[in-house]
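Step one of this worksheet: look at the structure below.
Every protein chain of the complex appears in place save one, which is left out.
Which chain is which? They are A, B, C and D, in the order written, and residues in each are numbered from 1.
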């Protein structure tokens, strides 16, 4: 905050003009597009909206209403060598902070250990999202452990917290109740909630995990449970539930743009931010096609992990530059 | 509250007459019928009774002692497309708020995500009921997750909280203990408790889920556990429990009015509000017959979800208008 | 409390004599018998003893050291129709309050819903006991859910709280730990603890549930866990545990008076109140025989539910009148 | 504490000499032996040491560093008739208080119900130890329920709390975590912790429950978990674990004195008090032999239950008198 000395300032005209281009906390510029998005978050505190704006106004797509997020939880989810051996520089947490900053992304999401490892060096340079729960590929039980708290997010100056749900799994009821507690703490701390909604288990087949009806359902569950931002996988054409088949029978779903549009519709008809992940490593052109479909279907953006940090840095920056262009409407 | 200045008012005649038609919080008119209903809630705080009155005095059946409630939890319970594809406008949470308001219903019940999505736009226009727990059709385990809290209900300015019990299921003991905690918090916050009592599991057959003895038992369990309003399904003629057969053997139960009357009797002989749901989509005439039976059997009203929002809006409004007429004694 | 104004009372002789017959809170008369019973409750607060006295001094056997209690938890335990269809007036909670009051019983015990339904109408007319946990016959799992709290008992102005234990069952360890918490809260609130000790499960046969050794053991477990009053079933002649057979081999147990005496002995040699239930409906003469055996064996009284409220009111009052005469030593 | 009035005492010589023989709380005499024992309890508060001293300085072996404790939890563990029918006076809790006091024992240990039953009559006459958890022989599950709290121990003016562990059992992890909580509360209240360490379950055979290696291990587990006093069974010559056999192979273990010495060694080389129980009823001479072995092996004393109260009172007093003589070095 800018404060003027009470004495010694005889000529107010000499005071420097506050620079309204300077970012938060002096004064944060909010674009009209972002302003309209924030208006959908009815009943939420000004602090929640301010933190959503920190992410939506940051980076090269800042102000467009789109998001590009770098997530780095693959080290714990799949193991360090499987995640980072392809590009050994990525064993270092600082590598990811720098990549997200240099690529001009919207935010960087990771577990507490990794975020802490750059907490001083990169403070204030990019919004961070603390992933509160985590799984690993050594453990057979298909659940996530809650390994960090909203207090950790406050300590690490994060702009949001993340939580993974497995709709369909036997662990779902416990996870939903953990999410209730996390959501209550996050609201009290003014932090928005990003929910990774990954259907699996129960009656869901492997193919069904990305089925259109299931992804739409997963997005809906997340917003009903209070998610401010939902992250789902790109939906396929497959319809998984017999009971849902009739509801999808009136038309073809071969166009990915239409499928994205349906998932966004299932998230309160566009009143919530929905972002999509691409999954395992793929060629750059496929990534661009995905991003164009997300953009054209009304999705809010991409979350790109392994496709970013498993490429050499220069190649990753070029790829992310193209994704930025797509969401800026020029790619 | 209207307060007059102690000084400066020399001529009381000039003060505007308080408009007693204006609703709470200025001054809430309570009809004699509602007054008598509230008197049954012995040992409850004035705030609980005030919130019951907010619902009982609202809308086109306000003051009659009857209730018509719009519930919208089918998106999370059955999936968004199965619930809303028949009338795509219903993907938008605002659609439901407007439908309930325009039809002059008593209250609107939904999960926290959906209620929040209209919290600013429709504040004060209709009493809302926060559904605290939820199931979904992706998860095999037959239990409900507690996904919201009484604090959320206070934050969203709700008039009551809702909770689903499964008497008979293995989850019942846990649910009953969750209900104890929720009930304690709700009483502390002055919010009445609406219990959806849905028998299932254990020794109960599928047919038994709507059996007369089981529905009556489910209503009784709910009021013993402190429910202010009970919601059950319409009971069939079937008697499920051998041990109960003798108690029902003295007469025929073919008249739905008599069955409703018995369920109301099981809920402390009419000292608690009992409302009924109709289940899956059906034709309008059946809905009217159900409503007349509920009315004539001493039931307190209807809760109508899919039959409202899966119809086109004009058709839904016409149907709800007729249900209002029935409960007003003119249909 | 009666307080005299310091001024204006010039002639003390004109003050009305406080009526020591008037009950608590002005001043409660305690008979010598009850005084001696209270002295056994060493280490307990004056408030616990005062509430024990509220029950022991109330009603037509008040002051005799005996208790007759009306329990109404059969609606939730067995279902409303099985409990009340035989006497439909009993669907109404007020019926039971009036029956207990008019029969001059010591106390009325029920779940929170039922006690609340008469909380205003009958406040102060009879001591009430809040049953904190409950089972139902729809649920297969053999445990009790804790459905009310000591706070509810305070809110409903109860004189004691009740809790059911199942010694022998797999649920016992959890129940005993719930009882520890309930007991701690009850002591803090000054409320005595009445434990329904119902052995079942584990290695106990159905016949064993009322075996002499098992009933004596159940009473002992309850008092070791802090019960102020124990409620058990009438013991049969059967001895269930092989390991206990030797301890009972020195004499015959065919006399019910001797069996009662042994159960009372097992409850700290008569230092704790032990009351007995009769079970399912039976003819009045059997009830009287049971009461005489309880009285002559040193038991503290009877708890009579279905045998009271499933009879027509006049018949029930006559039967209870006779039980009062028995415990008053004239029947 | 002795405090002299500031005024009115002109002649100090007239003040009575404080009697340093008088026990706590005026001033507690601590023998050199006990002083040295207390010095081993490093890092513990003065209040913990004071309460250890209350027990170590009490009774006829007071000051010798030895302990003789009367435990009465057999009523709940095995049933009242199996425990007390042999000597019916023992059904009365007061019997045990008087026995322990009249025999000049160090302390009396029992569950909360039994200790409360003499809390007023015997206050201050003998240190009491509240047994916090309990099992019973009706329940199949082999665990202990935590049925009392440290707050109860404070309320009952106890000198210590007791807790039973089952090393080896499936319940052990839960028990150890309960013990952590109990230990924290006990330290906050200044109460020492007596752990009954009873190995069972898992891979331990019935013979193994008293094997030398297993008893030594059980004592070690208890002291590592913070026990101030450990109670184990007398060890046999048997070695249970193959992995431990080599460590015991260097010599014969036929002398019970050597076995006691090893168990004491396993409890931090004598830095913790270790007491031994004898188990089921046996003849007096065997009890004396056990006591001499405990004394000569460096054990801290005996805990004698059924062998005390199942004998007629005069016989029990004679037997306990002899045990006192043994620990006093004259038997």
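Rule of thumb we're sticking to: a residue touches a chain if its C-beta (ideal position, glycine included) is under 8 Å from a C-beta of that chain, and two chains touch if they have at least 3 such contacts.
What you see is a predicted model; the values in this text were computed from it and never measured.
Engineer: Using the contact definition given at the top, list the shown chains touched by the missing chain.
Structural biologist: A, D
Engineer: Who touches the missing chain here, A:143, A:296 or A:322?
Structural biologist: Here the residue in touch with the unshown chain is A:143.
Engineer: Pick from A:52, A:69 or A:134: which residue touches the chain that isn't shown?
Structural biologist: A:134
Engineer: Thinking of the whole complex, not just what is shown, which of D:100, D:116, D:194 or D:216 touches the missing chain?
Structural biologist: Residue touching the absent chain, from the options given: D:216.
Engineer: For subunit A, which residues touch the unseen chain?
Structural biologist: Contacting residues on subunit A, toward the hidden partner: 75-76, 78-82, 85-86, 88, 91-93, 111-121, 134, 136-141, 143-149, 151-152, 155-156.
Engineer: Going by the touch rule given at the top, which residues of subunit D touch the chain that is not shown?
Structural biologist: 40, 42-44, 167-170, 172-174, 176-177, 179-180, 184, 199, 202-204, 213-214, 216-218, 220-221, 223-227, 241, 243-244, 247-248, 250, 262, 265-266, 268-269, 271
In this section, only the chains that are shown with their structure count from here on.
Engineer: Give me the chains shared as neighbours by subunit A and subunit D.
Structural biologist: In this structure, no chain contacts subunit D and also subunit A.
Engineer: Could the interface between the copies subunit A and subunit B be described as same, meaning over half of its residue numbers are common to both, or is it different?
Structural biologist: Different: fewer than half of the residue numbers at the subunit A-subunit B interface appear in both copies.
Engineer: Just give me the whole-number Å value for how far the CA centre of subunit B lies from that of subunit D.
Structural biologist: That gives a centre separation of 60 Å.
Engineer: Multi-chain contacts in subunit D: which residues touch at least two other chains?
Structural biologist: Residues: none.
Engineer: If every chain is a node and each touching pair gets an edge, what shape is that graph: line, ring, star, complete or other?
Structural biologist: Topology of touching chains reads as a line.
Engineer: Let me know each pair of chains that touch one another.
Structural biologist: Pairs satisfying the touch definition: A-B, B-C, C-D.
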